[in-house]
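The complex appears here without one of its protein chains, the remainder shown in place.
Take a look at subunit A:
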Amino acid sequence: MPKLKVDGIEVEVPQGATVLQACEAAGKEIPRFCYHERLSIAGNCRMCLVEVKPGPPKPQASCALPAADNQEVFTTTPMVKNAREGIMEFLLINHPLDCPICDQGGECDLQDQSVAYGRGQSRYAENKRAVTEKYMGPIVKTIMTRCIQCTRCIRFAEEVAGVEEIGAIYRGENMQITSYLEEAVTSELSGNVVDLCPVGALTSKPYQYEARPWELRRTLTIDVMDAVGTNIRLDSRGRQVLRCVPRINEDVNEEWASDKTRHAIDGLVRRRLDKPYVRVNGKLLPATWDEAFAAIAAVDHGGSVAAVAGDLVDCETMYAAKALVRSLGSSLLEGRQTGMAYDTSSLAAVNFNTTIAGTEEADAILLVGTNLRWEAPLVNTRVRKAIKRGAKVFAVGPETELTYKVEWLGHDLSVLGDLPDTVAKIFADAGKPMVIVGGAALKDGHGAALKLVETLNLVRNGWNGFNVVHMAAARMGGLMLGYAAKGGIADLTHAKLTFFLGADEVDYSRFGGFKVYVGHHGDAGAAHADVVLPGASYAEKSGTWVNLEGRVQRGERAVFPPGDAREDWSIFRALSDVMGARLPFDSLAGLREEMYGEVPALRHEGLVSFGWSVPAIDGSASGTIGGYPIKDFYLTNAICRASPTMQRCSAELVHGETFAEAAE
C-alpha cells in the first residue's frame, strides 16, 4: 500500500495502482484520452502528464507510472501546465475542428479538455492530414480525420468484446484506425466504442445528426432487451426517445450496453398500437376505450380467466393483471411463453446465483445449453474476465462462437451425468466452480444440472455456483409474482378469457377463449386477439424489473405513450371497474404498496435472497440440445422487430447481406 503525496495531499493507494489513480484519490483531476479504467493501459496520448519527484526532470505519463512510496506528485506546476498545453496543441494539429457539424459536440472530451487545458491558439499553419472514413457496420459511423489514435476502440474490441476486428494499420503519420478490410464489426457490443471514443471519430450511426446533448431530457431506467437488466439512461426530446446509453452499475452492466439495448429504441415510435381495437365480424376495427372495455365485460368467463405475461413487462403490469385475474376468481398465470414448464418451487434453482459480478471470480465454468453471447452478452463479458484470471470453460451444446476458448463436450445432455475425467478433475480442484444453464437445457437438463450441485460441490461457503440464465426481462419478476403454472402454458389454454401482456411469442392457436392483447407493439400477438388495448413500452412507464440474478431494479418513465395508449396498470384498473371487480388501488404508489404486501422482496432495490434449496426433480439426463432458443440476436422482441436499425443489423450481421455504403 504505497503512500505518496499529490500536491501536498497525502494518499495511500492499493499496491499496483498508478499515479493517475493516486491523483484521483487525492481529488485531483487528470486529463486523459487513452486511459480508461476498464481497458489495458496504452500510454499513448500523453495528456495525463504530471511532475513526479523523485524522477527524471521531465513530465511523466501518470496513467502508466506505478504509484510508489514517498513519491511526490505535482499536478499544478508550470511544467505540468506547459506539458498539457503542448499535448493539446499537438493533438489538435491534425484534428479537423469541425465541432459545429460533429455529433460528439457538447459531450466531447477533446472539446472539454482543450477548453480546460489548452492554449486557445495553434501555431500550426501547415495542411492537416485527412483520413478517409472506414466502414464499421450498421451501428458505428466513422469520421476518421477526427481520430486522435488513443486506441481505446482497439482495446475494447480485443479485451472486452473479444472480437479482434478493429486495429491500427500503417504507421506514423499514416496510421489509421479501421475494422478489418472495412467490414462490419461482428460484435453485439460494438456500440460501446462510440461512448469510449473520446472524440467524434466514432459516433452512433442511427443517432447521427439527431440531437445535441443539451436538448435532451435524461431519464434513468432499466433495459428490457434481455434479462441482464442493464442500467440505462434514455435521452428524449419531446415525445421521442432519441438515444439510449448505459449507466454505470458495477454489479450489472459495468458501463457497457449491447447494441440491442442501445439501438432498439427507434422501434419505439414505429408500428405502435395507439388505439384500442375490437374484433367485429372477424376483423379488428378501431374502437374507443369504452367499446373495448364493454366487449371484454360482455365475455361470460365464469371465473375461467388467465393472464400470459410477455418478455418485456414490468412487475407492476404483471401485478395489476394478476390482481384482476384473482378478483375475477381465477389464478391462471404464466409467463414462460414458449411452453416451458420447469420446476419453480425453489426460485433459487432457477436463479443466477453466482451473480453477474461474481462470475468474474469463477475458476471453472460449465455452460449447459446456452449461447451466452446472445442470451446475456454482458454476462458473457464477465466470463471473458474470469478466463483472463485463469478460468477454464467447458460447454454442452452445439458449438457456437462465444468470443473465447471453450472446450465443447458435445450436445448430448447425458454427459452431465458422466463428465469426462479431465473435466471432473478440473472442477474437483476448482475453488469457485460454476455451472450456467441456458434455456436450451432447462427443459430436459434442469434436474441433471441441479444434480451437479452435489457432484461438483457447487454450493459451498459463501459461493453458489449454480446458475440459470434467463432471456426475458420479465422472467424473474414474473416467477416471484407467481406467473408459473405447473404445466406451463398448457394449463391456461382452456381459459375462457385470457389477457396477453405484450405476449408475442406464444402460440395463440392453442387458446380457444376470448383473447385480450394488452401491449405496445403486438406485431405477433395483436392480430390474434379479440380486443387489443394499447399499452406503454418500457420507456413510457415507471416500473420494477427483476434481472436474472434476482436484482430488483426500478426505472422511470421517459416519455408518454403515443395516441390513446395508457400505462398498463391503469388499463387493468379501469377495466376492473367495468368488469365489476374493482381493484383496490388507484395510483402507481398504491399498486406498489399492494404488490410489496404480497411479495415483500420487491420493495427494496437490490439482490433478493431466495435462500438455497434444491427441488426434487428427476436428475437423470437424456436428450440432446438441438439448438439455442435465440435464432437472431437482433430480433428477439416486438420492439426490435419494429426497429429499422435492428432489422439492418440482423440482415447484415446475422444473415450476411451486404449493404453498399451510399456515398456521402
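Assume contacts are C-beta pairs under 8 Å (C-beta built on N, C-alpha and C of every residue); 3 or more make two chains touch, one makes a residue touch a chain; residues count from 1.
The working rule: contacts and distances are computed from a predicted model.
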> The complex lacks one chain in this depiction; which UniProt name from "Branched-chain amino acid ABC transporter permease", "NADH-quinone oxidoreductase subunit E", "Aspartyl/glutamyl-tRNA(Asn/Gln) amidotransferase subunit B" or "Formate dehydrogenase" does that chain carry?
Replying inline: "NADH-quinone oxidoreductase subunit E"
> Touching the left-out chain: which of A:Ala168, A:Ala211, A:Val299 or A:Ala601?
Replying inline: A:Ala168
>> Give me the subunit A residues in contact with the hidden chain, please.
In response: 164-171, 174, 179-181
